[in-house]
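Right after this comes subunit A.
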Amino acid sequence: MNLSEPRVVKPGSAAEVARTIIDARKDHEPVFVMSSGKKHRHWRGPAGGDGLVVDMSAMARVVRLDRRNRAALVEPGVTFGTFSRALEGKGLRANTPLAPRASKSVLASALEREPVIMPRYHWDMVDPLMSIEVVLGTGDLFRAGSGAGPGSLQEQWASGQAQKSPMGPSQFDPVRLVQGSQGTMGVVTWASIRVEQAPARTDYLLSGSEDLATLCSLVQRLSWRRLGEECLILNSGALGSLLETDPANAAALANSLPPWVLLLGLAGFAWRPDERVAYQRAEAVEIARALGLSAAPSLGGLSADRVGRAAGATSAEPYWKDRALGDSDEVFFLATLDRAAPLISVARDKAAEAGYPSEQAGAYVQPLVGGRAAHVEVMFPHEPGKAPLNGTSRSLSRALLDAGAFFSRPYGDWADLVWERDPRMKRAVEKIKGIFDPDGIMSPGNLGIPFHEYGEAPRTTGRRSRKARD
Partner candidate 1 sequence: MTVQTASRESAYLELEHIVGPEHITSSPVIMDSYTFQFNADNITGTNWGPFRPWAVILPESTRQVQAIVRVCNEHEVPFKAISTGWAIMGAPSCEGCLQIDLRRMNHIIEIDEENMYAVVEPYVSGAALQAEAMKKGLNCHIHGAGSNASLLANATSVCGQGNTGMSTSHSNRNLLGVEWVTPTGEVLHLGSLGQTGRWFTGDGPGPSLRGAMRGFLGAFGGIGVFTRCALKLYPWYGPREPEVKGTTPDYWLEGLDRIHVFQVVLESWDSFADFCYKLGEAEIAMVACRNAPVVAVAGVVDSNEEFVEIWESEYFQSFPYALSVVIDAGSDAEFAHRTRVLHDIVDDCGGLIQFATKTRPSYIKYQLRMLNWLRKQHGTVGAVRVLYRAARSFGKIVHEKGMDHLARTMAAAMIKAHANARAIFRFGGSFITTFGALETIDAAVAGAKRGIEVKKPYIERGVLMDDTGDNAWGTIYEQGALMHLEEVAAYDPSDPEAAAGATRFMIDAIVASRDDHIGFCFNGFSDLGHGLLSDQTSGYYRWLAALKDAFDPAGVSDGGYYVSRSEEVTALVDGLQKH
Partner candidate 2 sequence: MNPRHKLDYYEKDLKRCCHCSMCKFIPLIQVKDARYTQVCPAISQKDFHAYCAGGKLHAALSLLEGRIEPDADLLDVVYRCSTCGGCDVSCKHNRDLEPLEVLFALRAHLVSTGVGPLPEHEPILMGIRNYDNVWQQPRQARGRWAKDAGVKVLPKQSAEVLYFAGCTYSLNRQLTGVARKTVALMKSAGVDVGVLGEEEPCCGSPAFTIGDHELFMEKAAANIAMFNRLGIKRLVTSCAGCFGVMSGKYPAVGDMSFEVVPAVSFIEELVREGGIRLTHPVNMTVTYHDPCHLGRQSEPYIPWEGRELKKLNSVVVHDPPKEYRRGTKGVYDAPREVLAAVPGLTLTEMKRIREYSFCCGSGGGVKSAFPEFALTAARERVAEAEETGVRAIVTACPWCEANLADGLAAGESGMELFDLVDIVTRAMGGE
């Protein structure tokens, strides 16, 4: 067996996943999950080929679409590409991340708490994830959220349910414990996803500014007035890349724009859509005006519709973040909207110190939870194979942490940084892991929790056990 190539299994059902985990547990073999069969950003597989990759791409059914209840039940292999096609013509739309890769798993995205572009439908950080079925690290199949029951899915559907709630069952919310765990608790075999009604019409507006803070204030005021569906801010560079596949065109577009651009989509639905859009639009324009901004269907020569369409669609290849120079590194975190601008400055300044041309950095501010928080992302496009920050990314992250950035999704190095700051939280997470994955076989190393740090029972590492077996 070639140790540099991990073993990959492609289960076709939850039962097969369970069997795989149970076997892996017996063998003390680390298990890594790949939802859509592609390695996306932040995915970590077995180090040195040691371990098993569970490729979920064969489980790719949209099991159920429920227009009345605005719910979709999907398997892990369902990608944004297939999902958007499935929703088409059904009167539904997904609240997706900004121009996701077509090959990205819808379920994985929700499990990772990736930011979504319509903050008004994002009532809680858990959204749009609702219920899940998961094979835990123990090999047990378990459902969480209201989809847990009583009764099977079919029985629940018969009484009119649609696995709409992420709460429960009973007195805990396991959905929240599995979400954000980077595959360290188990393998999710289906998830119900909150979807939204498709609008009868949408008017998009753009608002440009030299000053990010003013645009963030605009978002806060719009949020208070509950105006808008899509709502996000990009810097001109990132916006150029989002809209143009060709780097030169992207740069030209960026140069024609103010440094920061807000996209706002105002939708009308089944009931008096034109009337709704009209009053909302008038108010949004007025709110912007009060801040000295304009909000209009176009900005310079750029039409807001074009931006709106691109934001909600899957990204053409190459992936928009990689377009400028072929690859990109990102740093992202959560902050309140009023902290977005200063934190982005910290990131850019630190990058500049490391020799990165800060004007090249992209930036993206995605309001979440109805405007109460924001995903803030700074992108450092670079040529493939080059390290843009010359090995200073850790100190950049630390500087951000010190300035109040919250790394809620601590991938890679970030995990150590955040646990260093609050080791009690790490111990608490380990307790949960000790329950769902007592042998520590699920994605060891992720969340910065190497295998030997959790669990009570004496055990050996996967690597050693493999060797012993061999």
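If you want to know what made the cut, all candidates are chains of the complex that A comes from, given by their letters.
Basically, a contact is a pair of C-beta atoms (placed from the backbone, for glycine too) under 8 Å apart; a residue touches a chain by one contact, two chains touch by 3 or more; residues count from 1.
It should be emphasised that the depicted structure is a prediction, and the values quoted were computed from it without experimental measurement.
For subunit A, the touching candidate in this complex, among 1 or 2, is 1. Of all residues in subunit A, those touching candidate 1 in their complex are 68-71, 113, 123-126, 140-144, 146, 148-151, 155-156, 158-162, 164-165, 167-182, 184-185, 194, 197, 217, 220, 223-226, 269-272, 275-276, 279-280, 282-283, 334-338, 369-373, 401, 404-410, 415, 418-419, 421-422, 424-425, 427-429, 431-432, 434-436, 447.
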